[in-house]
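First comes the structure, then the notes that go with it.
What follows is part of the complex, with its chains left where they were.
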């Protein structure tokens, strides 16, 4: 460290300084304006970065070191407060650039609606891709109290975009009756309550395909992730989520990008949610970026 | 919503407006004056109602919607601070009215002593009933530091009232030696540490009987329910408690009432305890009220 260089303080641990040569780009989407219950996920990316400083750089799960991955932390996209449409447009534009530059996009939310423009950008590049969706909530609403742009709608939208048969949801334990009926009749694949066990069945069927993975931190039990807007009792442990990340890493698929959303630090004074989230991101960087 | 109608703000989600036609009545017992360690459960019912607003109205566990159950939220009984005897008398009188009106009583505590007058009111109506008690603590003391009215005594009292052989405790992991000895010698049924597995054995033996269920939120591990007065490490997960609620719902028994007690919100800034409690109450409404 030289103190006459510009300080690049709060970046994800061991982030490399050069965008051009990076294989993966970590970026924040600090948006929480359509959430229906408790806001605050706009501060998620900043606190995940801060918590990453307490991480070991080596993973005994992957037997790999962060030095072995070339990733660049691009900071947070400066989204306009209270304007969902413009925010989504900015995200889509940014991720499109990343994809054009052949970067692995690794997003940090923000509310889950931020994944919708990512889905659209991916569709421009990939004719065919699959979504693995790990979440407590089905997120299959057509609208939420009249709003089409809502944190409860992104998975429904992606079903329309890429075909419901290409969407796989895991760990779901909350939603409207209509969402669960849509899950049954639309051809999409929904696995309730559990994540690791059904993944073991599904992953072999996706052999060789392009897969985008979106993780809502609230798939964890609130005991392991109290810092989220819509906590839902009865979730999985962080052990199981770590196992799921490893299963995906070892699968014979082509992971084309990922995100981790809905970390809302203000509800978690012990900071266990950003601490856990930063560990999941480390594992994703080590296991999914190739 | 019409704004020229009286506001009925903080009621449990989807509560129906009419007592007369309701099948179940939800009521709060905001009493915490005999607790031996950390008080605060008097605010439990209000925060559970508030948290219920973040719930989905449909349950994928029960495949049922709250619209299908006719329940009325009667608010909190206005108990006199610091007067256990008068508080218990008021609860007994109120629950007796509910039972006379053929309502399913669903109580929210408050400390566990509030269940004692409910037991007494039930005894007036039912010659024969069984108690399922889900708790970290045996609550089998005869008195606590000289006080007969104590949050540690209700299960002992109900053993005397309905016969120890009709009392089934699950998940117990704390108590005095005398309480565990009483459990062994009195004829009551105590299952230590676990809830769902022993329930699977017990429920078939209760076929056709009247069953009242009292749940102390501290049966959960403190990780899942930090907001309680006497947290006790080594408890069950919310997944297991949700399973237990389902097992009871599917059993061939006649559930005649229930309560959920000891939610003390002040110790839980992430609000996971009232959030979980409101979900358990939704499942109870959907599964146990017939």
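As written, the chains take the letters A and B, and residue 1 is the first residue of each chain.
We adopt the following convention: contacts are C-beta pairs under 8 Å (C-beta built on N, C-alpha and C of every residue); 3 or more make two chains touch, one makes a residue touch a chain.
What you see is a predicted model; the values in this text were computed from it and never measured.
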| item | value |
| --- | --- |
| With 2 chains placed, the number the full structure-file assembly comprises | 6 |
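Everything below uses one rule, namely that only the chains that are shown with their structure count from here on.
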| item | value |
| --- | --- |
| Centre-of-Cα separation between chain B and chain A, whole angstrom | 38 |
| Residue ranges of chain B in contact with chain A within the complex | 53-54, 56-58, 60-61, 63, 65, 221, 223-224, 237-239, 242, 269-272, 275-276, 279-280 |
| Contacting residues of chain A [partner chain B, same complex] | 36-38, 172-177, 180, 192-193, 221-224, 226-227, 230-235, 267-269 |
